[in-house]
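A single protein chain has been omitted; all remaining protein chains appear in their positions.
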Amino acid sequence: MQRLIDRAKELLASGEVARVLGWKKGDLGFNPEPSYFETAESLDNDFVYDGFCGANLSKYMIEASKKDGKTLVFLKPCDTYSFNQLIKEHRVDREKAYIIGVGCKGKLDIEAIKAMGVKGILEVSGADINSDCETLTVKTLYGDKEVSYNDAMLERCHVCKGKEHQICDEVMLDSRDTKDAERFAEIEKIEAMSPMEKFEFFKKELSKCIRCNACRNVCPACSCRKCVFDSNKFDEATKANVDSFEEKMFHIIRAFHVAGRCTDCGECSRVCPQGIPLHLFNRKFIKDIDTFYGEFQAGEDSETKGPLTAFTFDDVEPSIVTERG
Amino acid sequence: MYKINKENLSALFSCIADANELYVPCNINGSVNFAAWDEEQLVDLDTLKTVKSPKDAFFPQSETLYSCKRNGKKLSITPEELQNKDFVVFGMKACDVRGLAVLDKVFLVDPVDSYYKARREHGIIVSLACSQPEEACFCNVFGIDASQPEGDVVVYMIGDEMYWNAVTEKGEKLTKQVASLLTDADEAKVEAQKASIKEIVSRLPYSSLSLEGWGKDAVLLDKFNSPIWEELYKPCLACGTCTFVCPTCQCYDIKDYNTGNGVQRYRCWDSCMYSDFTMMAHGNNRTSQMQRYRQRFMHKLVYFPQNNDGMYSCVGCGRCVDKCPIGLNIVKVIKAFEKGGNR
Partner (left out) sequence: MSECTCNHDSFYEDTLIPKVGVVTDIRQETPDVKTFRVVAPDGSKLFEHMPGQCAMVSVPGVGEAMFSITSSPTNKEFQEFSIKKCGVLTDYLHAMEVGEEITVRGPYGNNFPVETELKGKNLLFIAGGIGLAPLRSVINYVLDNRENYGTVDILYGSRSADDLVQLKEIQEVWMKAPNVNVYLTIDREQEGWDGHVGFVPSYLKEIGFDTNKVALICGPPIMIKFVLQGLQEMGFDKKQIITTLELRMKCGVGKCGRCNIGSKYVCKDGPVFHCDELDEIPAEY
């Protein structure tokens, strides 16, 4: 981590960058926040990069692109997909970014640790980026607990797309392979359900939604300046649900809007206060796009047209819907 | 003081539910929230905090106020029926109950909100002492005692038993209703748990948080104009998570739902974090997220106390600490100002 701070200080001092976009230490040891650093002092005091820095900083680059000078941004491998996609959509300015691709050993989910029955967490050691990432020692108000690092990882790290940075100016720190599950396994399980089972599954999950918009606001693909759901012409659908399942409309429409552009960064599921596995929607779309148009990963580069924005004569016909049943 | 073996809790709930609607914390697909009890529900009294506070038992996230029908040029209005049956909210924590005292200051002052008042009158609160406070808790900072919550009945989970203590008339009435399931108990174990809770609270990471410089004596414009806000708000996503999980946030919107056969005018929770919150036809008086962010905390820590004899519009439940997608919260605000010399 010190290497990152030193490099950032170097780039600030040389004038190469005007500010640094990274993560700032939280007050509980596991709640860091995205932050801009403009001085060496603030980097020394507050910068952190550890297992809890799951937040994807690429969307913050939309605002940073409007500022004077370059912004040094630290992107994890999966974050770089989002950044590429944002370049493709003309939302960020590549010239305004100095990207340090940081290594990733899998990001942790404090909610996963809590779900193991660990209460009153005061400190988590073993989350340091230099650690071997095998065991976390959790100091709590009610005694110390040991937790396997992998068991405490975010869902997205178990189906990691790989530790290669898709875009960056330099790479720092080592990564660790964390993939131990098939990306589409959960989707296949749902596909195997009967229509009624599917409906029940999503109804149960989505009726937990409180319409806080965290999933939308964190999503790098949701970069519209004004969201259709904030329109007053769409009255009944914005803040409240007329029935307990009306959220389906919000989430299904959102999934359609990001289809072909969603990189599967997993931020939606990470931030949902109710633990709704929102990534399942997007991943189903990704799987279908792969099936119909050939394998495609949004954000792999910043130029290729996505299959839903490029017309070819080989495209599937709409009738595929009826054929699939 | 009475007690009941935990094995009989289901019978107790069933007995309560015979005469009243009953809301208890339930695990629904992995997330614990207050929900209407039935035998199928997975009751979870071990999880300290429900995701949403139980405020929506009294101030629902969405409720119809009245319906309108148009017949040619004529209009008719039918007010929605008010809550007219007793209901029990079981398992509210000390912070949650105090949260209602905050809402009372808003909804029960003139002009009284009939919808909220009816629910307050018919609501019976069974509060549960927090045997295991957690890291994000700081209710003690607001003078709340997690070991002795307010409420109509206070219950304590101790070992295999639940201790039951009615403290109000409503509580006595509920106690009579379930008396056959309760046995007499002495207070020794409850007193021991209270002492244990107090000891844990003193070790909480936020327990010595200082509110100096905030509250009714705060220098409002100094706080408002502080450059610290500009530093604090930047990562804010402008979502409504903090407001929607908060037990004291009470801002609401009034909207219409066109049923195709008339219009239901309903109100729903709103968030001062949303960009359209103050939007009107001729413009918006809070155009930046910094202003909106500042509004939320200034309201809780300065404006509300100044209007309500020093009562803060925060009860230290720590839900925003737990749930903010990017790690911001009211504690960080209070600490940042402390570091900055409480200007």
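Here the chain labels run A and B in written order, and each chain numbers its own residues starting at 1.
Rule of thumb we're sticking to: contacts are C-beta pairs under 8 Å (C-beta built on N, C-alpha and C of every residue); 3 or more make two chains touch, one makes a residue touch a chain.
None of the values given here were measured: they were computed from a predicted structure.
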item: Of B:Asp56, B:Asp96, B:Asp113 or B:Asp322, the one touching the omitted chain in the full complex; value: B:Asp113
item: Sole residue of B:Lys6, B:Lys173, B:Arg265 or B:Lys335 that reaches the chain not shown, by the stated touch rule; value: B:Arg265
item: For chain B, residues in touch with the removed chain; value: 65-66, 68-71, 73-79, 81-82, 84, 106-107, 111, 113-115, 220-221, 224-225, 250-254, 256, 258, 261-263, 265, 267, 270, 272, 277-282, 284-286, 291, 295, 298-299, 302-303, 306-307
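In this text, only the chains that are shown with their structure count from here on.
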item: Centre distance in Å when chain A and chain B are each reduced to the mean of their C-alpha atoms; value: 30
item: Partner chain A, residues of chain B touching it in the complex; value: 28-31, 33, 48, 51-52, 61-62, 132-136, 200, 203-205, 234-235, 237-241, 243-245, 253, 255-258, 266, 268-271, 274-276, 321, 323-329, 331-332, 335
item: In the complex, chain A residues that touch chain B; value: 26-28, 31-36, 55, 60, 115, 119-122, 140-142, 204-205, 208, 210-214, 216-218, 230, 232, 235-236, 238-242, 270-271, 273-275
